[in-house]
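To start, I am sharing the structure in question, which I have written as structure tokens.
In this view, the complex is presented without one of its protein chains, the others remaining in place.
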Amino acid sequence: MADWMEQVREEARKLLQEGYDGVLGFRFRAGQIGPYLFRTPEEIDHLEVDTRIPTQMPPLFSQIQEGVPKYNLAKTLRLILRKRPDMRIGAVLRGCEVRAIRALQEKGEIDASNLKIINLVCPPEQAAICNCEKPSYDVFKCTGCWSCIEACPEDAITRINVCPILSPSEYNEGLSYRKAIYIKYPQGVPLKAVRDAETCLKITGKLDCKGCERVCQAEAIFHDDEEKIEELNVGSVILAPGFRSFDPKAFDVYLYSNHPNVITSLEFERLLAASGPTMGHVVRLSDHKEPKKIAWFQCVGSRDINRCDNGYCSAVCCMYAIKQAVIAKEHVGKDLDTAIFFMDMRTHGKDFERYYEKAREEHGVRFIRSRVHSVEVVSGTDQLEITYVTDDGSVSQERFDLVVLSVGLEITDEIRDLAKRIGVELNQNGFCNFSAFKPVATNRPGVYVCGAFQGPKDIPQSVMEASAAAADAGALLSPVRGSLIKEREFPPQVNVVNEPPRVGVFICHCGINIAGMVDVQAVKDFAKTLPYVEYVADNLYTCSQDTQALMREAIKEHNLNRVVVAACTPRTHEPLFQETLEAAGLNKYLFEMANIRNQDSWVHDDPEAATKKAKDLVRMAVAKAALLKPLDEPELSVNQEALVVGGGVAGMTAAKSLADQGFKVHLVERSSRLGGAALKLNSAWTGEKVEDFVRELVSDVEAHPNISIYLSSEIESVDGFVGNFRTVIKNGAGSKEINHGVAILAVGGKEYKPTEYGYGTDPRILTHLEMDELLKNGDARIKDAKCVVFIQCVGSREPERPYCSRVCCTHTLVSALEIKEKNPECSVFVLYRDMRSYGEREELYQKAREKGVIFIRFDRDRKPIVSSENGSIKIEVVDHVLQRPVALTPDLLVLASAIVPGDFEKIAQFFKVPLNEDGFFVEAHAKLRPVDFATDGVYVCGLAHYPKSIDESIAQAKAAAARAVTVLSKETVRFAGTVAVTDQRLCSSCGTCVNICPFSAPSFNDKGKAEVNPALCKGCGLCVASCRSGAIQLLGFDDAEIFSMIECA
Amino acid sequence: MKRLVLTKDELTAWVRRMTEGVRVFAPVAVGDYDEFRLVDSDQADLIRWSYQNTRLSPKGLFHPQAERMFKFSTSKEDPEWNILKEVPKDFSPRVIVGMRPCDAAALKIMDVNFDTPEYKDPWWVRRREATTIVGLACTSPSSTCFCTSVNSGPFDTKGLDVLLVPLGDGRFLLDVVSERGEELCQQFGPGGKEADSEAIATYEGLKKKAEAALVPIGDLSPLKERDMLEFFNSPIWDEVQFACINCGVCTYLCPTCWCFDIQDEVYESEGCRLRLWDSCMFPLFTLHGSGHNPRAEKLQRVRQRFMHKLKYYVDKYGQGVACVGCGRCVQFCPVNIDIREVIRLMLVQCECAV
Amino acid sequence: MFDYTEKIREIARRLLQEKKVDGIIGFKKGTIPMMNQPVFITSPDRVELLHWDSWCGVNLANYLPKREGRIGIVAKGCDTRSIVVLSQENQVQRDQLYIIGVPCRGMLDRRKVWEVVGSTDVKGIEEGNGKVRVWGNGFDLKLERSELLQNNCVICVHRNPVVFDELVADEVEEQSVDRYGDIRNIEAMSSDEKWNLFQEIFSRCIRCYACRNACPFCYCPQCFVDESRPQWVGKTIDRTDTLTFHLLRAFHMAGRCTDCGACERACPVGIPVRLLTKKLEKDVKELYGYEAGVQLDERPPLDTYKPDDPEDFIK
């Protein structure tokens, strides 16, 4: 090998001696291997030839996809040859690289006449890895498949070719690499490159590399930029530092550090992602082949005080593991065997239980209740054998291709440090201390907390808390609201109606991003010939400040009344250009973009085809532009008062939050007193007594000058839309109309009255709330009880109510502990299906077991049987450990009965908001908009949304208030101009639009014709496309405009 | 002028000879009905000499359902851009063989519109000039026919150059009724024998019998005599219009409906100006650019159609009604609106008024 | 079926006398054989005009959209299904109607008669005991009624009214038939064969819009072919424009068409336009399990969706 390597180096030295300007090859620098242009014979000593197993590289770097070799020098060579065709250089190339160069030459991309190739024959092992059939330089005929270049990871992740540094990509969990100057991830907004100060050769002073600076035409890179410390004066601080996923390296029995086929769930997440290192292709890392069997181990770094200190449940892992298993089956195929090893399946979130059922029943994901002991390598294979104990105590073994560790959430030392500096108290797990009644407040006034820093939680819960923290901060800062806002001023709009179109076309080079592939001059010449085009310009960067000024001048000078920009994408840049139009006195809707970068120059490699496409795109945009009409953005005043429906904890909290933020609130409660379901609750899971809190909250609300309370009142009708609702409420005294800008629906939920387990036949059989009553009153029956049994999932997780009621397991634990505290001699049994003490509630579970509470698990098809025997209650259940029937005769039987929604039909219709199959309200987006409705100005919180604990209800109520304030804090609300409008003459009154609009924007007017309320319309165009008589048009995307584009395509 | 008797073979041979010199159009079966089509010498056998009526009238041969009038270029690079240029058409001599007298009479009515001293429609006039018409008498009119009530008849020669009369025994009497017909016979000798008195007697008998088979509607002169507004404001239209679905069957099948629309179509950089049939039954017929429609209601449209044929035309041209009694609309109106019934209603109304 | 006439008159007379309705939509005897005319009777002394026989193929629901007041309507099974669709689509209110339901053994097709007798000039026709006697110039034939049914009636599965206030006779037996044999045959063809077939079929079209206007569901104030901004469908008998019209017209019938056959019946040139609407009917049934005009409180299939609708065709 060494001889062979030396031979290559000798060849290279010879070339340099012959007067070649350089030789391209590989070199290790700063611990990284990368392309290097060797300039002197001395440097050649560092020329690396065998780069097969670059140990410094992340595992997936060298072979991202089958058939793709490692770093392909052809790309670098192409850059050099194109930039410096005058240079005479040599290159040490493998067969695939040579073929790529030949292909580039054939396409006229480069001139390789001055290139001298030193051919390498890849060793057979390398050829095998690459699936290369032509490792030898004897075969030069490129198939033209381009996969060698196309699939290069460099291409997929970043375009910054010049930087020689490679580091594991954080975004891809180290499964691919990035440069020292890189774009964090392709969906990033704004899409900007960042430099890694730790590896950049220039910054670290290792080398005076200025590669990026040289190629950046926007001159955006300042190497001498320095870190600055800024001081901000703020009235409030919100802490959302997040979490770190648990690092399972310490778990040596799982072989995470030793075997490539044991990965964390986050790494697996990247494998599943379309934007990940394998583009969504699921592979095991040992050989990059598709696995046939995958196992997930739950509770890695959670619910574990033996191997780590994380006694809590991470709350999210069960659900994400199920999701990963289902998606993996979608990606790999139905035959993929997926098994999830778990202790308790915790799918307590909204709609999660259904997903779990579906994964098991429809997708065939296997669920195995066991904590896996260890993983061993099956020698001679890449497979892993796991050993686990099943329910019945037998030991099983099974082999898998890939093991995914469902790692938990934990708080890092940096975060603990941050908390210390700020003076915020943390609990033993490192999560922020809080009260169930102030879920986002810290011990330090003005400092709020949200997200996983407050406790392990999923996205919807985090988003709710984030809004809740904003609401609390907003209440604190409400006196100074709006004091830092600067209003932008625009000149009056020029009236262009009835003017013939005069289109200005601005074509962007985007540095070389467009101009490197598209012949901008040709597109410019072409644009001049198009109808109605009066002015055409090309700009290096059309989005730059000075181009905006030029554009404004051109609009004035040439009297342009429509503008087309051919550049990047309207999704990021339309608002910028629209603002320029407004600054020039043009209506912003007189603008159209041609996407000649993202959808053209960046995705094609044939300049001629790309230029042709750019011309077509410009012609289409000009054709549409000529038809564009100025659109109004109607502005309506906002009634800055709120309606809160429901006077429970959620409703009162929302009302109080709004009132504290300075807004008038009308609080409507159906019953004769405030308090709702919480009036019956004993204590929160944190141990705090609910009664005192509710009493205080009620008196705060009653005393609040901004809150009007309507008791024993119901809603009779609702009219209007965001900013301008009119609601009639009715009580015994009569009706009253309330005008309000927003509404919060906090209509609560109720305890399910069981029909099972003998409830109602015996006074000793209670529900949770009934037990709470006993506990609150210090009822003697508790002190006297010798045995108390809890039965879980009463009315939940059943075919007729297939959701988990979320709170009952914790409620049972809280009650059981209190019973144990009041009567330590009492034996307490909990009959359960899965203990769902998620998050830090897990500690209650732990404590209960410590205190001697006995937990017996049953399956849905083997439920406990409750009967009456000699005047006592008899319960028969099969013990899951002993596998034998057990009979219990408790003094009290507590049924953990479900939380069910009220009858929300009417109120849902009033506010035009949807209910799900279970009867709870459906939010606009389960994860990202958990308190909003699709209908603007209406929000949901509390049990009406889904069963939840009191702290979660409070957080959600505050979140709803924060969302409502986004409307209330403005005096006017402005609607988009791109809305649907109807032509009354053409309307056939068929009602399709009225029926299908998800936002209830169309309605019949008094003539029976459809009309669209622009305040409700979101501009989706569904009604337009569904209207047979063509009576509806979508402004900005009307039929004529779309037809004109079709015609010009 | 001369009258000849031809056997069917002789007749076919005559038409075949014509096809070799001029374009010949004749009724042929198209699916389950008959239509006028260009026939070549091989197709002369296929001519249907005993058809009832073509589904579509032969007016389309003179006034096509759609025809390109002009072409133009919209490309600025074309030196003649935006200049209308007439689309070249074949106006060479042609013969239409086998046209029923009612359809020929209809052409005379259409002339009133397209060929006037003030305006001569170039396409109509040139097609009329190029055409010689060999008619085919109706020896057994349909039960929906009423030509004798509307200034025509089963043996009417109005608008014809030659009339063929099937004599019932396989032979045809060929009656040359115009100079054009004479010229046709000179150009293409029909052969056959001079008609003898027996043939002529048969011809007269068939004519009488055919005329007798047609049920008269009544005296139409009140249509002329009564005031237009009395018809216009009459309550009968409410009843007449109810069933109407405003389709274009009556107008498109009618041999005398001449209304047309002008449309421009553009295809990338060139286009053409088209003329196409329109129908007063369509709401768009009278729709103004403003959106206003003076005949927005079905009643107004139905009334227009009948009033135009039976009153406005009568008043304006003094040549009777603009209907030849071919019965197509009677038979094919999907909802059985029967023009004979409408005429009767109008007449009854007149009687009442008198 | 002929005794229906008396019953219809009797009901109509009663309704008008009792002022339960402002008028009755029914048929009056046609002026020519094998045709009847829709008529609106508003006075009890005119009920004698009402008539019923096997030539009442016109779908009277076509006269309902936007009609005000209380209306009595004589309706066959298919017509009542159209009424259901029209009330779903807000064109008429159910409680505005008094539906005189006619259990139907199928309407007859005069094209079939013409074909058998070899002439379109039929002077008279009579019906009894499942036979039809037809006569004219040079013919006098007795035909099987079942041979002369309209094509849609042959495969009708809702011969009895689905909604009604009163029936003129006892319900007739429903048929169980394969409705889509012809559609499946076409589906099995190659693209080329399909294209040639439909090119041939629509080459006859004269764009008279009788098919459209005979349909109770073509009540739009302006049809898409008449759109002017942009005017995207040419108005001539150009093949592409003609096919465009037929395709979109059929698509607009998706989930609404009750296969009453009015379109095909009205066509003056005999185009089997139901080949398109039936294809859509079949797909709607197979994909979404929906049958048009059967349930008053259901939404038409394009006005609704199920999250798990079939989507095999979507990548």
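Order as written gives the chain letters A, B and C; numbering starts at 1 within each chain.
Throughout what follows, contacts are C-beta pairs under 8 Å (C-beta built on N, C-alpha and C of every residue); 3 or more make two chains touch, one makes a residue touch a chain.
Heads up, the rule we're going with is that contacts and distances are computed from a predicted model.
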The chain dropped from view, which UniProt name applies: "NADH-quinone oxidoreductase subunit J", "Hydrogenase iron-sulfur subunit", "Sarcosine oxidase subunit beta" or "ABC transporter ATP-binding protein"? "Hydrogenase iron-sulfur subunit"
Omitted chain: which shown chains does it touch? A, B, C
Among B:10, B:67 or B:278, exactly one should touch the missing chain; which is it? B:67
Given C:168, C:243 or C:266, the one touching the chain that is not displayed: C:243
Touching the absent chain when the full complex is considered, from A:320, A:355 or A:1037: A:1037
Contacts of chain C with the missing chain: which residues? 186-187, 191-199, 224, 232, 234, 236-241, 243-244, 247-248, 250-251, 254, 276, 279-280, 283-284, 287-288, 301-302, 305-307, 309-311, 313-315
Using the touch rule from the top, list residues of chain A that touch the missing partner. 146, 150, 155-157, 159, 183, 186-187, 191, 273-275, 279-280, 569-572, 595, 597-600, 602-606, 609-610, 612-613, 616-617, 620, 924, 934, 978, 996, 998-999, 1018-1022, 1024-1026, 1034, 1037, 1039, 1042-1043, 1045-1047, 1049
Contacts of chain B with the absent chain, listed as residue ranges: 64-68, 89, 265, 267, 270, 272, 274, 276
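Just so we're on the same page, only the chains that are shown with their structure count from here on.
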Counting only Cα atoms for the centres, state how far chain A is from chain B in Å. 73
Could you tell me the distance, in whole angstrom, between the mean C-alpha positions of chain B and chain C? 31
Can you check how far apart chain A and chain C are, centre to centre, with Cα atoms defining each centre and the answer in Å? 53
Which residues does chain A have that touch at least 2 chains other than itself? 985
Multi-chain touching residues of chain B, meaning two or more other chains, are none
Considering the complex alone, what residue numbers of chain B touch chain C? 30-33, 52, 55-56, 65-66, 140, 142-144, 242-243, 245-249, 251-253, 261, 263, 265, 274, 276, 279, 282-284, 330-332, 334-338, 340-341
Complex interface listing, chain C residues touching chain B: 30-32, 35-40, 58, 62-63, 111, 114-115, 119-123, 136-137, 204, 206-210, 212-214, 222, 226, 234-238, 262, 265-266, 268-270
Chain C-facing residues of chain A, complex: 985-992, 995-996, 1008, 1026, 1028-1031, 1039-1040, 1043-1044
